[in-house]
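For this depiction, one protein chain was excluded, whereas all remaining protein chains were kept in their positions.
Labels A, B and C are assigned to the chains in the order they are written; within every chain, residues are numbered from 1.
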Amino acid sequence: MKKINLKTNLGRISLKNPIVLASGCFGYGDEYKDLISLDDVGAVVTKTITLKPKAGNPPPRVVETASGILNSIGLANVGAEVFLKEKLPGLLKKFSTPVIVSIAGETRDEYLKLISLLNRKKIAGIELNISCPNVGKDLTIGQDEVETFGLVKAVRKKTNLPLLVKLSPNVTDIGKIAKSAEKAGADILSLVNTFSAIGIDAETGRAKLGGVLGGLSGPAIKPIALRMVWQVRKTTSLPIIGMGGIANTSDALEFIITGANAIGLGSAIFINPDLCREIIAGLKRYLSRKRIYNLDKLVGSLIV
Amino acid sequence: MKKINLKTNLGRISLKNPIVLASGCFGYGDEYKDLISLDDVGAVVTKTITLKPKAGNPPPRVVETASGILNSIGLANVGAEVFLKEKLPGLLKKFSTPVIVSIAGETRDEYLKLISLLNRKKIAGIELNISCPNVGKDLTIGQDEVETFGLVKAVRKKTNLPLLVKLSPNVTDIGKIAKSAEKAGADILSLVNTFSAIGIDAETGRAKLGGVLGGLSGPAIKPIALRMVWQVRKTTSLPIIGMGGIANTSDALEFIITGANAIGLGSAIFINPDLCREIIAGLKRYLSRKRIYNLDKLVGSLIV
Amino acid sequence: MLQVKARIIENKELLPETYYRLSLKTPPIARLAKPGQFVHLRVNEKIFPLLRRPFSIHSVHKENIQILYKVTGAGTGILSRRKKDELLDVIGPLGNGYRLPDKRTKVILVAGGAGVASLCFLSQRLASCPAVLIGGRSKRDILGRDKFKRLKTKIKISTEDGSLGKKGLVTDLLQELLPTLHSPLPTVIYACGPMKMLKETAKIAERHRALCYVSLEEFIVCGVGACQGCAVRTKNGYKRVCKDGPVFDSKEIIW
Partner (left out) sequence: MLQVKARIIENKELLPETYYRLSLKTPPIARLAKPGQFVHLRVNEKIFPLLRRPFSIHSVHKENIQILYKVTGAGTGILSRRKKDELLDVIGPLGNGYRLPDKRTKVILVAGGAGVASLCFLSQRLASCPAVLIGGRSKRDILGRDKFKRLKTKIKISTEDGSLGKKGLVTDLLQELLPTLHSPLPTVIYACGPMKMLKETAKIAERHRALCYVSLEEFIVCGVGACQGCAVRTKNGYKRVCKDGPVFDSKEIIW
């Protein structure tokens, strides 16, 4: 049998396979160590960290919806200091897999401070989570072209590390936001983050989540996420990590064919940690059956 | 037992109960006549008509997704002339239920022509479907505040019938679009229409739908649709027909509590035509158990 | 057309985890049903699978109807595990059904795989029929032969792997048969099976100037003609498989 090549490049970051563990869905690596061998995946993105530790939102923080997960974790995280001292060193030492660190700030200044803390670390890249409420009352940076451009530009000036921007799906035209991020110097685009949503308990007449608003992920959103990857693929030539509801090999292939250079696993990890291995095996079978052999050839191969 | 009152008002249109059959999901009334008694529901919105008949998109036109339906019917419809001659009279004659006619045009002029054709009819209202590609390349009227304002204003000048505007969920801030529609003279807001989405067949490397892009509906989108109703409730005081994934009594209650004055049934009709009756019975049981008795009191009662 | 909760009388496994025959007690649908029509049923009342699934009416016995189905995915998988005495939510009968032949025609039935289902019901309403052709991948895919006994006709079988009857396609059988039917009477073919087979059948029928009715499959959403989801391209524009069909004159279809 001819050798199957699952390698894929996200600009300067090369992955042995296209599977990326998405931010927030595998913690800081240690929690899943018995179940997922991080050496098997292409890259990991750590849970978004903020400058100061964040306690997160009041419970309940998660509800199950029709084929989806609605969460309002509220970026609960240990903060940059603990992360750099206690979490990151272990991740970097124990595994050869590229580690991308996701960050979020409440002000541009916080983003820049985080960047300066990360600049000297042996990490594969920095992902800007731009879905935190910031612009005006209700909108986030990632929902506004100009704000996105401004932040990415400012960050770009401060780091030579590969820069990923994680796009929000709660926008009229994700292609435009992608374009702004590209123009401002982003190296890689991750999409999508969760969809702004709400759960109501008809019995109590209250919101189901302690944080009221939450983010929807999981299979329910896949068709919308795929459309967004398609849109972004058409407007920029940056490498894409595509995600949103991927739960099996076919889902992964659909994102790759539509234009994703790598695929992110989020919610599905909670359901089946073994999915990473299953998808790697499934991709190999597919490529061999189709006599394509190189995953790269599949990226963006959609015929329309 | 105290009498339960399910009456609800959408401005000048009064409904005997809050159930509205959503546009495109019960055809022109005759198809479902054996299964749904139109006299039982609060109102019906007919399949969107255009000035000229439309053949619609090439098949396949529908695929099932995780808890969702992805469709690209392409506004297939008989056109205004046949509709007015063959479809509408039967609907108006046979049933006492308010009939709202949904229209879409490719130009503003087409909308206005349709309005003038409908003005003398004994219909309960006109719903503007503003999710047709129009502004620029990829965007639709409903994705742009200014375009929405312009169209609604122009239409408003030409009709005294209650004017409904059906909002697109594919926007950054649906509250803003709702506000434009209100300022331009809309009487009632319907939300949401389907989410722009795509289905990919990994085996063939092609889109699953003949029309490539489609619209996602069904339980999958409910949490997002609910969030949008919440947002619109906070920004305008217009009556709202809330919809998106409603498939049982609890779903209906969730929309009403969040702020919908009436609720639209779309995809769920295909699954269970008997749902109208089931929800009416379910609402009665809920109101009686909670000793609320008047549905009206529930509208927008969400405690946050 | 009605929506009923029908009791399961039997859900018989014909071939392990592959073919099943389901009997449902539903007097009103049984009374109205015509050959070629279908029922649209919810395999369970959960959100997965979300939509109903359509199945041809395979036969009618007094108050009961039967369907013959193949497990091809999640929906039919769940259906195959439903048990006697449970209730199924059924809408039917739906669609136009086969236009019955007038007496002065020679009738040929052509079935592929589970496509035999609706032709069995049709055969119950036929006075005579010179030939029934049934094809499948292997002998295990040849179903429903007993239902044609009443017609006392010759049943010809083909399988792709040659495990029963002639090795090849059922359209090969048709190809051979037609020239041998030296008859002044017009010939009418009723065909039900996979799209490829129907297309080939239509071609052969046209070549031999036989009338040909095909029962088409498309993804069915509402099943009653309301959503326009099941469009098929015809020479008279798009038509709805669920309402204008599922049976069409093969010459009308743009294959």
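Convention: a residue touches a chain if its C-beta (ideal position, glycine included) is under 8 Å from a C-beta of that chain, and two chains touch if they have at least 3 such contacts.
Values in this document were obtained by computation on a predicted structure and should not be read as measured data.
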Going by the contact rule already stated, which one of A:Val41, A:Ile69 or A:Ala202 would touch the omitted chain in the full complex?
A:Ile69
Selected residue (touches chain absent from view) among A:Val152, A:Ala247, A:Ala260 or A:Leu295
A:Ala247
From the list A:Gly105, A:Pro219, A:Gly242 or A:Gly264, which touches the chain that is not on show?
A:Pro219
Touching residues (missing chain, whole complex) on chain A:
24-27, 31-32, 34-35, 55-56, 58-64, 66-69, 71, 73, 76, 218-219, 247, 267, 269-274
Suppose we count only contacts with the excluded chain; which residues of chain C make the list?
46-48, 74
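The working rule: only the chains that are shown with their structure count from here on.
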Which integer distance in Å separates the CA centroid of chain B from that of chain C?
36
Centroid from C-alpha atoms only, then distance chain A to chain C, rounded to Å. What do you get?
47
Residues in chain A with touches to at least two other chains are numbered 66-67
Each of the following residues of chain C touches two or more other chains, namely 47-48
